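Handing you this structure, nothing more for now.
Excluded from the complex is one protein chain; the other protein chains are retained at their positions.
And then subunit A:
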Amino acid sequence: MAKSMKLAGLKSVENAHDESVWTATWVPATNSRPPLLLTGSLDETVKLWRPDELELVRTNTGHCLGVVSVTAHPSGVIAASASLDSLVRVFDVDTNATIATLEAPPSEVWQMQFDPKGTTLAVAGGGSASIKLWDTATWRLVSTLSVPRPEGPKPSDKSSSKKFVLSVAWSPDGRRLACGSIDGTISIFDVPRAKFLHHLEGHYMPVRSLVFSPEPDGRKLYSASDDGHVHVYDAEGKAIIGAMSGHSSWVLSVDVSPDGEAIATGSSDKTVRLWDFKMRAAIQTMSNHTDQVWAVAFRPGGGGRLASVSDDKSISLYHCS
């Protein structure tokens, strides 16, 4: 591995939203169109952008509060957005027709992700200290994977908030789910058996973002935490492989490139960093944002695009080679 990746700014949209942009994801390409960038913001809207010009395709309204999470179905046909009031709206990407609204008690919807096959939507259940699984055919809640509490489950236990679940990630084969809590622990579940496997330790502050490396048998789990570090775990082996440090503040988001070669992170220190796992070091720092970077997302399916969104209301698109 000689010269690996390099980021180059392609396009940046100032004031893409009226308020802080909090979340972003790529909608995979369909037969009729290329991949689109989906962003959600505090201004209660969800916007669709067409690369590479970042041309605004549509603005979806309907949320009552800021949009904290967006995710796209692997087919690229549907997507879901969730707001602070825990309303999940599932909609058709091309027509914006509402397919379903999923309601949960407030504080119980944070990060969301469709499983690789697209049959289940996993939702980080916040205060419920669990992952909620929604069936994408019937849009019913099919399962709840609870994070076990240290001293046995007690419904009125105040420590429930200690296991507040912020982030969720599917393994590439769809058999494992990982979720990150605010106490820094990461919990691994066996989905087919609906069973908790084990905790991954190491972080001591909230884990806000998780991602599995994309190899088909991927066991490598990248985690981003408020303690400023990015950890790499062997999810099956319950072991930490490595840690990468360099951000001067919270790491808010982590994503891994489709080829699994590079990792990008966004942070409260207003930078986007590109990391080489083999070197365990940042190889590039982008400082074009003027406020904390809430999300970074590699475009699936190659082409080498990375998007980042920030509290400064802007979206940036980079070319990576």
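In this text, a residue touches a chain if its C-beta (ideal position, glycine included) is under 8 Å from a C-beta of that chain, and two chains touch if they have at least 3 such contacts; residues count from 1.
Everything that follows uses one rule, which is that contacts and distances are computed from a predicted model.
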Protein that the absent chain corresponds to, by UniProt name, given "Tetratricopeptide repeat protein SKI3", "DNA repair protein rhp7 treble clef domain-containing protein", "Trafficking protein particle complex subunit" or "Serine/threonine-protein phosphatase": "Tetratricopeptide repeat protein SKI3"
Sole residue of A:Ser249, A:Ser287 or A:Ser321 that reaches the chain not shown, by the stated touch rule: A:Ser249
Of A:Pro51, A:Gly127 or A:Gly218, the one touching the omitted chain in the full complex: A:Gly127
Sole contact to the chain not displayed, among A:Ala24, A:Val46, A:Val70 or A:Leu87: A:Leu87
Residues from subunit A at the interface with the omitted partner, ascending: 19-20, 22, 42, 62, 64-66, 68, 84-87, 101, 103, 105-108, 110, 126-128, 156, 158, 160-161, 164, 166, 182, 249-250, 268, 291-292, 311
